[in-house]
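Below, a portion of the complex is reproduced, with chain positions unchanged.
Lettered A and B in written order, each chain numbered from 1.
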Amino acid sequence: MIKSFASDNWAGTSPEIMDALINANQGHSPAYGADPYTEEAKQEFKKLFGKKAETYFVYNGTAANIISLASNSRSFNSIICSSHAHINVDECGAGEKFAGTKLLDIANTDGKLTPEMILPHIKADRYPHQSVPGIISITQATELGTLYSVSEIKILADLAHKYKLLLHVDGARIANAAVALNCSMKEMITDTGVDILSFGGTKNGLMFGEAVVFLKPELADLFELFRKQGMQLASKMRFISVQFTALLKNNLWEKNARQANEMAQYLGAKLARIPEIKITQRIETNGIWAIIPKKLAEKMQQAQFFYPWDEAKDEYRIMTAYDTSKEEIDLFIETILS
Amino acid sequence: MIKSFASDNWAGTSPEIMDALINANQGHSPAYGADPYTEEAKQEFKKLFGKKAETYFVYNGTAANIISLASNSRSFNSIICSSHAHINVDECGAGEKFAGTKLLDIANTDGKLTPEMILPHIKADRYPHQSVPGIISITQATELGTLYSVSEIKILADLAHKYKLLLHVDGARIANAAVALNCSMKEMITDTGVDILSFGGTKNGLMFGEAVVFLKPELADLFELFRKQGMQLASKMRFISVQFTALLKNNLWEKNARQANEMAQYLGAKLARIPEIKITQRIETNGIWAIIPKKLAEKMQQAQFFYPWDEAKDEYRIMTAYDTSKEEIDLFIETILS
């Protein structure tokens, strides 16, 4: 059985999720989300984020981000984001294409936006020569493995609302963030004033499927139309919904994320003891960034593959997943030290 | 266990498909389609359609249609289609939005296009005031349950190529069509000259996933970029691929489609014997169109739900699926006659 440190989306389906899929495969069920499984999953999200939360399901993270942004902006708007944002660099221009908007990306070193970075882009008056900022989109945990604190999120939400913008959170790894911050989803998202959350499923053990959580129900008004036009309305929706119910019930999301995070700590500590290896970022969630001499890196990659991050600097990214185990790490370390 | 005659996408996942998903859930596998499962599935499609066939996977049928059309047209093109086409009436304008093209829909009574209908829309000269026809898109089996014969498809392909257009087939129910025509996929699609096929999976027993088969490999050149920009690149791609491998190996696609088609015949014959019911279309695949007095229809819908088609005429659509059984039909008939 192959394992890797390549990405948390190289992992398979969490066993509890697979069981849920098997259990849901009973007879006929209304298509396109009009089924009881979908209703149940939506209720689970209300338990997690509060009663006002309205949740919709799509196939993947790009769609969760872009369709929720598009349904709450107009083409003349700009979406303010980090230069490292997944929507900016890893979605092949899906935002520009589907929303028709400018992605106003701001350079930074740790994947995080601050009010100081954002403010110069906000104008008091609407001026037809330039795109009008409409939404601030941040990623939690960021694409560089860093975290916004709960209060940092609140500050950005307040800033957004002061200027009549929305705050969107790309939460492809939102579970890892909540575990790392030791807070509830409600504290991190609902109570800080976040408007829209892309809630990641795939990287936390789902076979497929992501959720869009609208914390203000009125923001969900047009989502179903844009989801269909955006080619993301699943006919056998129950097979996304039951995965989320299984993920949320009994806090599987927390268990899976905790395992990934703890294994990153465990592996990170072991790597830190290897003199040739230099950890380059604080290990906050389930990624380790490290400078590794090429030869050693190749030996390590043969044991369990992972990707280079910045080849010019011999920097690599090592990701753990919900299914990474201590035994696997011990064997990995043994192999590379042999 | 609820059953229905509502649609073949109310059915669950075919057991063989579910087994394939369970079997593929072993350890880590490269993301985004760089995995051996995906390679195997692509090879299975070559066995079915010929060695030149290049196949790519997406989540659903709307995406299979629209992204394959968009990647082989420019926004100034028009897509010629039937007024009943799924791309015209059931995709919320996804084609106009994503491809930027005009859908040039032609009115007809049986869901089928003929050369006589198409020719007036093709101009010898390119004329910048009007959209330039780029692709003819037909549906097989059509949205009205009818079929193009193999020679009719060839005639349309020849017409398309004569005027430098492409022929696209929306094959959401292509398996039902092949079984009904008693021909191979290669005979119906490759040998007739079809350029691009949306190969339906979901309505034939998959949990999710559709395939785009390019019969001319050069037409696939840009698909991966448009698929990503179209928000349809699955990270855990293996879970689409193994479903298709299971569907194609051992001809599960044929078995499932045959069952659905035969059950439509079986049910249709029984309904035809009920004096108040008038069958309105030839039963060629897995749908039955029938005029039914309202009161009887309601009784029938309570036994197993199905949708009205044309409420003004008391016409209904009754669909069978791969999992419809004789026992279920017998019980249904018994109930409604009681």
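Rule of thumb we're sticking to: a residue touches a chain if its C-beta (ideal position, glycine included) is under 8 Å from a C-beta of that chain, and two chains touch if they have at least 3 such contacts.
These figures come from a predicted structure and were not determined experimentally.
Here 2 copies sit in place, and the number of copies making up the whole complex of this structure is 4.
We adopt the following convention: only the chains that are shown with their structure count from here on.
If you average the CA atoms of chain A and of chain B, the two centres end up 33 Å from each other.
Residues 1-4, 6-7, 9-13, 18, 21-22, 24-31, 59-63, 66-67, 91-94, 97-98, 202-203, 207-208, 225, 228-236, 239, 321 of chain B are the ones that touch chain A when the two sit in their complex.
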